[in-house]
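For this view, one protein chain was removed and the others were kept in their places.
Naming follows writing order (A and B), and every chain is counted from residue 1.
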Amino acid sequence: MHKLKPITPLGSDTPRQDVIGTITITEVVDQALASVAARTDQGATVRDAMSDKTGLALPDVGKSAEVGPYSAFWMGPDQWMITAAHDSHELLAAELKSSLGDKASVVEQTDGWCRFDVAGAALCDLFERLCNAPVRTMKPGAAIRTTAEHLGVFLQRLADDRIAVFGPRSSAGSLHHGLVAAARSVA
Amino acid sequence: MIINHPLLGPRDAQEFTYLGDATLINRPDWQSENALNAFHDYLYLRDNPAGEHRELWYHEQGDRSWLVVTRNTMTHEILNVELAHDVAKAAAAERSAQ
Partner (left out) sequence: MTNGNRLNGGLIDRSTNLNFKFDGKNFSGFQGDTLASALMANGVRLMGRSFKYHRPRGVLTAGSEEPNALVELRSGGRQEPNTRATVAELYDGLSANSQNRWPSLERDFMAINDRFSNFLTAGFYYKTFMWPKAFWEKLYEPVIRKAAGLGSLTGEDDPDAYDKGFLHCDLLIVGAGPAGLAAALTAGRAGAQVILAEEDFHLGGRLIAETGALADVSGADWVAQTQAELAGMGNVRLMPRTTVFGAYDHGIYGAVERNADHLAMPAEGKPRQTLWRIYSKRALITTGAIERPIAFENNDRPGIMLAGAVRAYVNRWATTPAQSLVVFANNDDAHQTARDLIAQGVKVPAIVDTRPDAPDVEGTEVLKGAEIINTSGRLGLTSVQVRTDKGFTRDLHCEALAMSGGWNPNLGLTCHQRGRPVWNADIHAFVPGEEGLPVGQIVAGAAKGDLTTDAALQGGANAAVTALSDLGITATPADLPAAQDAPVSLSPFWHVKGAKRAWLDYQNDVTVKDVKLAHQENFTSVEHLKRYTTLGMATDQGKTSNVGALAVMAELTGKSIPETGSTIFRPPYTPVAMGALAGRAVGKEFHPTRLTPSHKWAEEQGAVFLEVGNWLRAQWFPRKGETHWRQSVNREVLQTRNSVGVCDVTTLGKIDVQGADAAAFLNMIYANGFAKLPVGKVRYGLMLREDGVAYDDGTAARLAEDHFVVTTTTANAVLVYRNMEFVRQCLCPNMDVQLISTTEAWAQYAVAGPNSRKLLQKIVDPEFDISNEAFPFMACGEITVCGGLRARLFRISFSGELAYEIAVPTRYGDGLMRALMEAGEEFDVVPYGTEALGVMRIEKGHATGNELNGTTTALNLGLGRMVSTKKDCIGNVLSRREGMNTPDALALVGLKPVDAKDTLPAGGHLMNLTGPVDAAHDQGYVTSTAYSPILNSSIALGYVKGGFDRKGEQLRLVNPLEGQEVLVEIVSAHFVDPEGEKLRA
């Protein structure tokens, strides 16, 4: 076990949580991320291999999927983001690459992103102040890439009252500020 | 404006970066005899029509697809949207068939 201590995207030892009115904003740091892009004409093969390895049916445009420790959302044509628990799958990219071989390009994305899970009844009121995504019509399982606070983000609707936001890690502070300000507006 | 992305559906033009004339897909052969002239024309001689225009837009805040958008520059009406990747593949196939 190496001796380096990690810090969170917001620069602390422990993930941050804010409760504003009925809204809870939680910094999520326990997920490993890897992007999987099918090589030319290998889309079907990659879907099969991913299904064999993880049980995940790689989702279609605008969707996400979840099985066991794994979840996935659509990023672009023949490209997905896979997530799994960091504790048990810190080397997720290597793990996937070993199953997919030269059928796919796999890239570690774990620390490319910060993630905030936003929960509460006023979820849609909050997000319609941050992004142009049609959050009210996004059902659980929907995922979209959009902008919030001038940042490129992914939104993944986890449940009726929960949305995960993935933003660029270096701008975690700005994204967090936007989420908190919007939460205060609607609280 | 709203661009009807072939994969993602209607998306705000704010999410896109504009490049220009879609003829930029048809890059000349660098080894052809008149390559210098061909590249000059390719890069500098573009139509700027008042009316229907095929343009390249990049979905930078989305799925990173380049799109070929056929747009009326007078009314902003968008008549067709294609994935540039598909357009380029078709053009390449046509070139190699010749």
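In this section, a residue touches a chain if its C-beta (ideal position, glycine included) is under 8 Å from a C-beta of that chain, and two chains touch if they have at least 3 such contacts.
This is a predicted model, so every value here is computed, not measured.
> Where the complex has a chain not shown, which of B:Leu8, B:Leu56 or B:Val69 is the residue touching it?
Candidates B:Leu8, B:Leu56 or B:Val69; residue touching the omitted chain: B:Leu56.
> Just the residue numbers, please: which parts of chain A touch the chain that's not shown?
1-9, 11, 29, 35, 37, 39-40, 79, 91, 102, 105, 107-113, 128-134, 136-137, 149-151, 168-175, 177-178, 181-182, 184-185, 187
> Identify the residues of chain B touching the omitted chain, counting contacts across the whole complex.
Residues 1-2, 12-13, 17, 19, 24-25, 27-28, 30-31, 35-36, 39-40, 42-43, 56, 58, 60, 64-66, 76-78, 83-85, 87-89, 92 of chain B touch the chain absent from view.
Throughout what follows, only the chains that are shown with their structure count from here on.
> Help me check something: in the complex, which residues belonging to chain B touch chain A?
Those residues of chain B that touch chain A are 7-8, 12, 14-15, 60-65, 83, 85.
> For chain A, which residues are in contact with chain B within the complex?
Going by the criterion above, the answer is residues 61-62, 75-77, 132, 144-147, 152.
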